[in-house]
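Take a look at the structure set out below.
Missing here: one protein chain of the complex. Every other protein chain is in place.
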Amino acid sequence: MSSTTTAPERVEAPQKGFAGQSIPRKEDRRLVQGQGVYADDVRRHEMGYVHFVRSPYAHAAITSIDVSKAAALEGVYGTLIGEEVAALTDPFFQLSVPPGSEIKDYALAVGKVRFVGDTVAAVVARTRELARDAAELVEVEYEPLPVVIDPQRALDDGAAVLHEDAGSNLVWEGTFDWGDFDAALAEADRVVRIDRLHFDRFSSTPLETSGAVVEYDRGTGQWTLHANNQFPGFAIIMMGPALRAGMDKLRFVSQDIGGGFGNKICTHPQLVALCLLARKLNRPVQWTEWRTDQHTGNSHGNERVFLDVEVPVKADGTMLGFRCKAIDDAGAYSRYEPLGCIIWAQVTPGLYRWRNVHIDFTQVVTNKSPCGPNRGYSRMQHLWFTERLIDIVAHELELDPVEIRKRNYIRAEEMPYETPNGCVYDSGDYARCLDIALGLVGYDGLEERRKEAESRGKLLGVGIGSTLDSGTNNFGQSQLLNPDLQFSGNNEVATVKLDIFGEVVVTLGTTPQGQSHETTASQVVADLLGVTPDDVQVRAGHDSYWNTHAGFSGTYASQFAVTGLGAVKGATEMLADQIRRLAAVILGADGPEGIELDGGFAKRVDNPEAALPFMACGAIINANNAGLPPELDDVTLNCRYVYRPPFQVPDTERKFGNLTLTYAMQIHVCVLEVDPETGVYEILDYAAVDDCGRRIHPQIVEGQVHGATAHGLGAAMFESFPYDEEGTPLAANFYEYHVPHALDMPPLKTDAIESPSPFTSLGTKGMGEGGGASIHAVCAALQDALRAAGNAIVTDSHNPYHRVWELLENPEASRALVRVEAS
Amino acid sequence: MRVAGTRTYAAPREQVWQVLNDPAEMAGLMPGVESFEIEDETHWKAKVKVPLGLGSMRMSINFEQTESQPPEHARLHAKGNGVGAIMSMETAFHLSEEAGGTGMQWEADVRIFGQVASMGQRVIQPIVNQQVQNVLNAIDERVSATQAEGGEAAPETGSSAAEEGVHPGSPEAYSKEPEGPTQSA
Amino acid sequence: MLLSEVAYTRPASVDDAVRLLAEHDGARPLAGGQTLINVMKARAAAPDVLVDLADLDELRSVSVGPEGGLELGPMTTCTELIRSSAVNEKRPILAEVAAQIADVQVRNRGTIGGNVCSNDPTNHFPPVLVAAGATMTIASTAGERDVPAEEFFLGVYLTACGPGELLTRIAVPPAEEGDGFASVAIGVDGTCIVNAAATVRDGHARVALGCVAAAPVLLTAAADEGAVREAVRGAGLEPPSDLHGPAEYRRRLADVVAARAVANAMGAS
Partner (left out) sequence: MEPVTSAPVSVTINGEVYERDVDARRLLVHFIRDDLMLTGTHIGCDTGNCGACTIHYEGRAIKSCMMLAVQADGASIETIESLAEDGALHPLQQAFSEHHALQCGYCTPGMIMSAKHLLDHNPEPTEGEIRRAIQGNICRCTGYVNIVEAIAAAAKGEVSA
């Protein structure tokens, strides 16, 4: 057991007051009136509009670029091409070990292009339309090269190599071996073998695409980036060295961000191009990524293939673990990768008590858009895999899917539970959540509904899915990929101050994209200072110059309720203590404990009549501080607190250690009906039960569950990014990439339980990602429905109508991938 | 995407060869060709405007004749540049003498790159068929015209889909029957 | 977004519109713009001159002809079709299908004329008008001509209404025993993967299939499921493949959807 995280901290009882209540959101008033400020809303005098020239080829050598015609166009301010970028910047820092570490990635393509949509040049002009006109005048000569599309063929002899410097399409490979898999095989009564499972490429496609206005100050050499990047901490680490500039020369500012879901983390290449243009042209430059650019050139979720899967099973349905080969497709560049090669290990056994795990993991580059974090990053693929294992084993051994889950679930009384690779699941009651979810869809009555559907010629199926939102990363896990990396732990910052007129002002280090940070922070602060959320002003958005920014600042990976609110709580407690100390002196109380904070006053506990309004406290320290006693010298009423979760550096030899602090979870149940003639299916009933520990704002938590469910259903039914054999992306916009609209979404039934985290001071857990559950629930329900019509096995995460029709037409093809053998 | 087909002309092989190897004249017959210039024996340039109802797709195309064995066989490579689209075509035809005329076997491998390829997968196939039909029709016209000039206007035994009153792109135009083009993606 | 430069004009009369279309090479009529403006955003196939038909009220009328059929102005929007009492009385299928197209905002701008003249293979109205035996009136400086719907749709984005011409009227004959429409779409009322429209009269069905070729495919058969499926299977369809379904899937959907369209037509009769 890793000693640092299993010693529970004191969990406070939910405070009387605002935490735990669904109060009105502070963000809403401006947003419902169209008064939000998103990236494309930022205006600067005389700014130039940037348009990128993008590659039509998936893989080609650039033989020449001629910008003269573009530059000559009336209204064009300037251009930028790869050669300039290569001269003015250094390649982006790579996280991997050789050969992946040798990949050279720049802000614009240098020498060759590696995916359709790769940026080749940039032009700046007086209007958006002119910039596009000019981009069309840039003459680029290409020499097409063979493409690599199938990740399983990327390492073949003779496969084209994307990055000559690396000399191979391999980004990273490693073996993860925990427990004793061979012993498990020997102990098992049966072994279920699955030749191939495949998780499709898709992305959460936030409705606001990426964008920025970048200004350069020649006097100070400082860039200000009004950008909707959702992880400035990471962007600055990537961009500073590339631009050969100090970190503090890059000022990130954002107010409202129109959704991120991880897709707005890896915009550093475009932002560097904008920085170079702003400096070269000495004028603010504006860039908006249009939807087609977003689909062809922005982060996609990792595609992953699981091969030669072996699952040892006991006669009673106890599963002892699994062994497989995993091949992960990173796309053309490793811009956040290979972190996806380890992030999944936060949830190695899924929800299950599997102790013996062996995975040979390989990540390759292909001529597709680069992958990056996407809601449920890397765990989504792995959790889908673990849930597929449960249901395929149950299906093949004719075990009940509910019974086999309950037999293999980690139990409430086993929490905190250490996984085979040293992660610690903090709390939870999976079986109870499952029972609640089953109740919501009327599981007991489903056999009658199945018969009724059959009478109409339809196939009814029910499926269960689950997700684990491992939140609050220990960045030390990066050292399991590359021991030389100097990252570990995590941090987030908040500043809480009392201003001259008694106004409580909170500054966060985060970059929310709809997660309601202003609201939940105000609830925590209000309870600790004895005021109301209306009395608490939380600054909207992010500014790295607010000095409320740390190395890992940002909004990603389900952690605000732990890191963000942890910092808010720490800073507020510091402020409360300073107010008490000040008031104790002014009111002549014996020490700070003689003072209580209530209703905007600091009062003497023994004499509530003796009270000092916050306004007076603020005024004294900020504007009327002559003659204060020396013991108050450190009282500023402006308190900055950095929250650091208790982590150790993992054991890089055994790839063992605690990778995340909290584990929120969801159980989903899906009931659907298939039309066997067409493969068209409709979701009739859907339930999601959530447990994210103590909920500061239940309505906001439920909203996250709704949204994650919609993403998962979209990925299961409609959303994927297929490429043809030339490497052309075939879902380049919302016309071909259908996202669920209001008529596509089934009614959702939700419920929640609270298993407070013993490791966080508020009992909260990060949550919000969760999408994987619904992808699997649909796969399982389809497999259940098809049982009566050929008994096909669902082996892909994405199952559009024609895929279901193929499973109905030719179930043998899928059945041939699965075998049960006596051990 | 590959398209291929066969046709028969009621004209001597040399005459058909002449038509097929007079690019300037051919260009003149093809719909949408705005300008055409011959650089040398084997290299030509054309600016075309592919009519697409809603608007026209402008392309500048460079042709290179890569093989030529009069009067039997020729192979052509064409590369076109348009807004959001790059077209690359490898095409060849083979002429054989047949009773009362000339048989032509032809094939074309057309590849489209760029935004258009992403957005138009569903429609590129039929659009290519439509353009192929236009070219075939142009050849038919030219062949019968030269026949007429040559005096006896013998009717053709072969025919283009359009002459059969079949609209380009309608199912017949896809059929694997020898008369129409066939394609494999 | 970000269109290429284009010239714009908004004529006050049909004659004026026809003249402008004839005078300017690369001129195209702009109706609701719900397809055309999007195509222009891609810049791939762009008109040089847009002739906006917005002011031509004579193209927006819905009336009942002498034989009791419908005479539709091509500028009639989907929303107007849905609400038209004449349409709902004489040929309700038009309103029923209009209500399945895209979404409220698009239906508020999108017109039946634009839908048929753009002739995207996945559009709803081409098969409906072919099955219903509609007649299209096309005007040019040379005068007017009538074209049967089954000869109107030539290819992808190509119709008999060529450069310099303007669709001025869509005449739909009086209802027969029944009309039906069926489709398999991407999501609820999404883009059609395969669609079919059917018109039934004395036991015979006229079925027009959409999305399986560059233009609607017209078939006739006895109005019973077996015969219709047989006719579709015998049609030698070679549908296009795309990410929403391989050719084989579309081929198999075709007979299912055709049979459902006929069943709906008979249900409606």
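Here the chain labels run A, B and C in written order, and each chain numbers its own residues starting at 1.
Keep this in mind: a residue touches a chain if its C-beta (ideal position, glycine included) is under 8 Å from a C-beta of that chain, and two chains touch if they have at least 3 such contacts.
Only a predicted model underlies this, so the values are computations on that prediction, with no experimental measurement involved.
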Omitted chain's touching partners, listed by label: A, C
Residue among A:Asp41, A:Glu418, A:Asp499 or A:Asp535 touching the omitted chain: A:Asp41
Option from C:Gln34, C:Asn123, C:Ser140 or C:Asn195 whose C-beta touches the chain left out: C:Gln34
Which of A:Ala186, A:Met247 or A:Leu743 contacts the chain that the document leaves out: A:Leu743
Interface residues of subunit C (partner: the chain not displayed): 1, 3-11, 20, 24, 27, 30, 33-34, 37-38, 41-42, 49-52, 54, 79, 102-106, 108-109, 188-189
In subunit A, positions touching the absent partner: 22, 24-25, 27-29, 31-38, 40-41, 43, 128-129, 204-209, 256-259, 261, 288, 290-292, 513-516, 699-700, 702-704, 706-707, 709-711, 733-735, 739-743, 745, 747-748
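In the analysis below, only the chains that are shown with their structure count from here on.
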Winner on C-beta contact pairs when B-C is weighed against A-C: B-C
Centroid spacing, where centroids are CA-atom means, of subunit A and subunit B in whole angstrom: 52
Residues of subunit A engaged with two or more neighbouring chains: 136, 292, 730, 735-736
Of all residues in subunit C, the ones touching two or more other chains: 4, 42-43, 242-244
Residues on subunit C engaged by subunit B in the complex (per definition of touch): 4, 26, 28, 35-36, 39-40, 42-47, 117-122, 151, 153-159, 163, 212-215, 217, 235-238, 240-244
Subunit C-facing residues of subunit B, complex: 49-57, 82-85, 115-116, 119-123, 125-127, 129-130, 167-171, 173-176, 185
Subunit A contact footprint on subunit B (complex, rising order): 83-86, 111, 113-115, 117-119, 121
